[in-house]
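Questions regarding the structure given below will be posed in turn.
A single protein chain has been removed from this complex, and every other one stays in its place.
As written, the chains take the letters A, B and C, and residue 1 is the first residue of each chain.
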Amino acid sequence: MAEITAFAPAIAVLPFVSFLVALFAGKYLPKKGALAGILAMGGSLVLSLLMLYTVATGHAHQSTLYTWVGGEAVPYELTFGILLDQLSTLMLVIVSLISFLVHVFSLGYMNDEDEGGLPRYYAELGLFSASMLGFVFADNLLMAFMFFELVGLCSYLLIGFWFREAGPPSAAKKAFLVTRFGDYFFLVGVVAVFATFGTAAFGGPGVEESFPHLAELALDGEASVNTFGFAPRTWFTIVGLLVLGGVMGKSAQFPFHTWLPDAMEGPTPVSALIHAATMVAAGVYLVARMYGFYALSPTALAVIAFVGGFTALFAATMGVVKREIKQVLAYSTISQYGYIMLALGGGGYVAGVFHLTTHAVFKALLFLGAGSVIIAMHHNENMWDMGGLKEEMPVTYYAFLSGSLALAGIVPFSGFWSKDEVLFETLIHGLGDSPLLLGAYAMGLLAVFFTGFYTFRMVLLTFHGEPRSDTARDPHGVRWKVKGPLAVLGALAAVAGVINLAPVAELTGAHIDFLHSWLFHGPEGLNGEHYEELLEGVAGYHAAYPLGETLTMLASAAVSLGLALAGAGLAVALYRGPEPVEHTDKLGALKTVLFNNYYQDEYQVWLAEGLTARVARAADTVDVSIVDGVVNFVSSLSLFTGDRLRRVQTGIVSNYAALLTLGLTLLLVAFGVMQGWFL
Amino acid sequence: MITPEWAAAAPTLVLGVTALVLFAFDSIDPESSNNPVLAGIAVVGSLAAMGVSVAYLVAGVGDPAVELYGGQLVVDGMALFFQVIFTSVTALVALASYDYLEDMRHQAEYYILLLLAATGMSLMAAAGSLAVGFVALELASLPSYGLVAFLKQNRGSAEAGLKYFLIGALSSAVFAYGISLVYAVSGSLLIDAVAGSVRNAGQPGVLGVGVLMVLGGFAFKTASVPFHFWAPEAYEGAPAPISAFLSSASKAAGFALAFRVMTVAFPIEGVVGAVDWVLAVQVLAVVTMTLGNFAAATQENVKRMLAYSSVGHAGYVLIGLAALTGTGDGGLVLGAGMIHLLVYGFMNTGAFLFIALAEYWGVGRTFADYNGLARRAPLACVAMTVFMFSLAGLPVGGGFVSKYYLFAGAVNAGVWWLALVGAVNSALSLFYYSRVVKAMWIEEPAEGVDVSSYPSTLYAAVITAAVVTVVLLPALGLFSGFAFDAAAAVLF
Amino acid sequence: MSNPWIAIGALTLVSIIIPVSMVVVSALLRPSVPEQGKTAVYESGEVPTGDTRIRFNIQYYMVALLFVVFDIETVLIFPWTVIYRDGVQQFGMAQTLVPMLVFIGVLVVGLAWAWRNGAVQWVKSTRARDTAGSTE
Partner (left out) sequence: MAVSVQYYLILSAFVFCVGLFGILTRRNALLFLMSVELMLNAANINFVAFSYYHGNLTGQVFSLFTMALAAAEVAVGIGIILVLYRNFADVDVTKATTLRW
């Protein structure tokens, strides 16, 4: 029997085929390419599940598909290959599941709404999924980078889908430029990895030389790598931080988060895909993918944790005052990815992956729910125009509520379990020998309160109270294509936590922390156990339990749950009742700051326009006057010389013979003199 | 190895026999106007020769080298590689000529001369002694003179033939004299034997003059400075398929002989005391590419522009010899030269055949006359665009890879300045190549140009050349191994 | 002990002396009677007309070329004949004879082709035809 893993490339190839089909034949297909996309994603989902099963039965797999630079002449190989291990197959399933549901939802959101340009939409969606899937199973950093960039390109295309309107193109441009800024660092990082280790492989079964492993050996002094004169640890930190630049751009971490709220200009299903499973997830996934490398550098980990904690808090506060439902969700995404980063930086590899998983589910749910609301509201996104939608659209409501509870982190919804574990892991490592983490932890903890608050504010304003506009009184109905994905995701958001009920496992002693054991049994060098050893041994992370293990955990859970409930309670207190009123004015000057997103956009625009544009203009002046001058001079000189040279060709054959003889004689004389023939 | 041994010379023999068959056919029916048969024989013959040489190359007949007639002929990887170039160019040219020669007289003579010249070239590639080299060179040259002057009623053609012939006669005299001097020093004409006796030869002056004069003979055949003067005129005045033939196959033949003789007979470490010919080639390479490209940049006539660019390309290929400094991988750079000639054989032949197409349509010869041609013949213009960009070294065709190999080889051998000059010239070449593309695609068409018919074989030849040029970009990896191995086998 | 230059010098001397002496001797011996008629191209007969250079028919050229071909053929056969006997003894008849037959065969093909294409067909020029017609 052929190895089932031989079909792994098809996971990415199927959506790519649907991209081609939609692009070239979409016009002629019944649903404008939607069916091709759904079929392809369904296929990918099935295959991903198969891969998950294969890996679960102990067949982690790595294979090189194509070597495009290699051989004896070059010291390194550039390859395409796939790496199927616990982490990547889990992510494959998430991505293909979300993408599948988004495709289905799009039938309701795009087709039924008679949007134009559908073949283009489905083509781009297909390419988007294909690139993300390719990114997920990439077995080396360079391949990952290439697909990473493709993901960025597709998000640019999709955000700017309605390119005839004013907002989307500029939002698309912003998303592209901001993430590109981060990717510069990533690219330098990739080159640095190659220059340092000569390979960019992540590792996996059968891979002898992977760069995290080499780095580990180098730190132990067992292998020598080119560290460009730095101490190995310093250099690895630098490289790690360079790659982190790309991560922060893609995962919208402070200060690169500004593109994400604007990206709401794209179609809502696209937002769901971007936020839940693809674009934004790509960043943190990369950190998890090369966690063995980051675990070697406590500095890099601390930076990750701090960026994550700060982003979580920072974005949550901005989400508090937003009026548009999708804006709230956007900031919640930034905030939640902050948590994931916090977890990874805080030594909670499993926690980070866990939160990535649950977040993918409930955030997709929330966006699709918001999409459903937006359909109902005839594309009005202002929550202050909504209200009372609970009665009109119960399926959406309950699904949305499920997602919101998960987002806020209320027990027993999935978000609670994962967020709790994130905070817990950070806390115990912080209490260990890394007090710095406690600061990050504090920020994360505070953000829980805000999360609870803005989540319930959103729910209350949208679904509760009396309708505040005519459209809210008589919303547009939605059909099964919308409700179906919502129902699936709503159920998942409620129960997805069961994959890793760590606190329950701790209390009862039952082994029900499945994700934990799943990730701990990855291939050698790529599993949680190894990471934990690295964290302990190299990065110096130790867990400490001041109240004993169980009690510390319960206390941590109680604190975060309490804060979430407090936030939710405050929201309920403020926005309860049939006619909620705006309370933002009470914030005074702070309101302005929050509405303006802490003036993040402003300074970045200043950076772009005030500074960069001026430098560019100066450079342009230099370019036009001096560089162009030189170039023009050179070109006219060339043409002049050419014109002189061709005049040598007089057309008279005797002259040619003479010149020929002259040339030969010159050669003979010159060499004669030089080599001493005449001596 | 192959039995019987003489079968190793089969590509040459097939070409020669094809020429004899054409003779026989024309003797049987001199007044015949059965041109498809003539063109057919020529195409089939050259394709058969190509098939044989490709098969030999793949089967490794030339490894180890087969020596025939006491070393007079050497069939090795390099010989077979070059024979592939000659035969494929010959096939393309013969195919295109069918339409080009429509309604002309003396077609049989045309194909006979073409096949005889191809035989000579094929022999040049396999020449194991200076005597065979000289005879083969003449066998390649003499029919070429006739072919250039084939359009007897055309002043340009006659003039081009005259100039080609006179410079050619002078060059062959120089070449013969050079050989005589080498013989004077070494007492042998077999290049292996020459190599043995030129080491620390007693008369460095005689040897040096001889080597430089022999180099001059190669410079003539490859259209390198200062023996290049015939090239712009001959290429411009000749029938366009012949220009294609001369600038691709004939040039490659010159290089085939030059590569073998210079590297085997005059190993640089043995003769450096008498004459540092690598230095001479370096000078020639720089001057040749610069002169060719600069002069091409100011041309108004497309065919003449291509002619000068052909001189420039000779300069690039000369890097293959000029970088044999002893440092770095000589096989790499020599093989790169061979690969460039292979790619050039298709892209340049294609470009000249496009000119043939334009001449067939009666389109004028200047850039301006090509304005808007893409609207009337988009397919051919796409092909021409591929040729132009590939010639300039853009990665749309194999030209990119082969140039890259050449420059990389030069850098590898420590003569980075050669690569630098080459790169600057490549940049300049993009200027004049893109003028053609701009004229065809962007400019408004001129009035009164009528593209009424689409000559099928001419089209087929152009398109085939374009397809091969493009395919060679990814597929060059397959061929480069043969070239590098063959070059290494010649060097060591 | 003879210097070879003596022989060469003597040869050169003789080759110069003989023609010069012939001219000198005849100039000394003959009587000199200058007269205008003697300087004419044809001392007795018609007054010459036209150029001294006349255009030869292209046929002469073709025939001359054919002659050159076979002339050169002889040159190339010559060394072969020298080694023929040794060759037969050493390599056998086939190895020695066949290459030359091939060589000649190729030439024969060429000759046949030239023949068929009218290289040796003596086409009269129009002027020649005209003169022929007027005399009849």
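We adopt the following convention: a contact is a pair of C-beta atoms (placed from the backbone, for glycine too) under 8 Å apart; a residue touches a chain by one contact, two chains touch by 3 or more.
This structure is a prediction, so every number in the text was calculated from the model and none was measured.
**Q** Report, in label order, the displayed chains that the undisplayed chain touches.
**A** Touch partners of the hidden chain, whole complex considered, are A, B, C.
**Q** Of the residues B:L68, B:A176, B:V264 or B:A408, I need the one that contacts the missing chain.
**A** Checking each option in B:L68, B:A176, B:V264 or B:A408, the one touching the absent chain turns out to be B:A176.
**Q** Out of A:V188, A:L217 or A:A657, which is the one that touches the chain we can't see?
**A** A:A657
**Q** One chain isn't shown here. Among B:A184, B:V283, B:A446 or B:A489, which residue touches it?
**A** For the chain that is not drawn, the touching residue is B:A184.
**Q** So which of B:E5, B:E67, B:E102 or B:E138 would be touching the chain we can't see?
**A** B:E138
**Q** From the list C:I72, C:L101 or C:V120, which touches the chain that is not on show?
**A** C:I72
**Q** For chain A, which residues lie in contact with the unshown chain of the complex?
**A** Missing-chain contacts on chain A: residues 646-647, 649-654, 657-658, 661.
**Q** For review purposes, identify every residue of chain C that touches the missing chain, sorted by number.
**A** Given the touch definition above, chain C has residues 4-5, 8, 58, 61, 65, 68-69, 71-72, 75-76, 78-79 touching the missing chain.
**Q** Tell me, which residues in chain B touch the chain that this view leaves out?
**A** 131, 134-135, 138, 142, 145-146, 149, 152-156, 158-163, 165-166, 169-170, 172-174, 176-177, 179-181, 183-184, 187-189, 206, 232-233, 236-237
Everything that follows uses one rule, which is that only the chains that are shown with their structure count from here on.
**Q** What topology does the chain contact graph adopt: line, ring, star, complete, or other?
**A** Looks like a simple chain-to-chain line, open at both ends.
**Q** Name the chain whose C-alpha centroid is farthest from the C-alpha centroid of chain A.
**A** C
**Q** Centroid of chain B to centroid of chain C, CA atoms only: how many Å?
**A** 39
**Q** Let me have the rounded angstrom distance from the C-alpha centre of chain A over to the C-alpha centre of chain B, please.
**A** 54
**Q** Which residues belonging to chain B are in contact with no fewer than two other chains?
**A** none
**Q** Quick one: which bits of chain B touch chain C in the complex? Just the residue numbers, please.
**A** Listed in rising order, the residues are 20, 23-24, 26-28, 30.
**Q** Going by the contact rule set out above, which residues of chain B touch chain A in the complex?
**A** Within the complex, chain B touches chain A at residues 162-163, 166-167, 170-171, 174, 204-205, 208-209, 212-213, 216, 225-227, 229-230, 232-233, 273-276, 280, 283, 291, 293-299, 308, 428, 431.
**Q** Which stretch or stretches of chain C touch chain B in the complex?
**A** Result: residues 106, 109-110, 112-113, 115-118 of chain C touch chain B.
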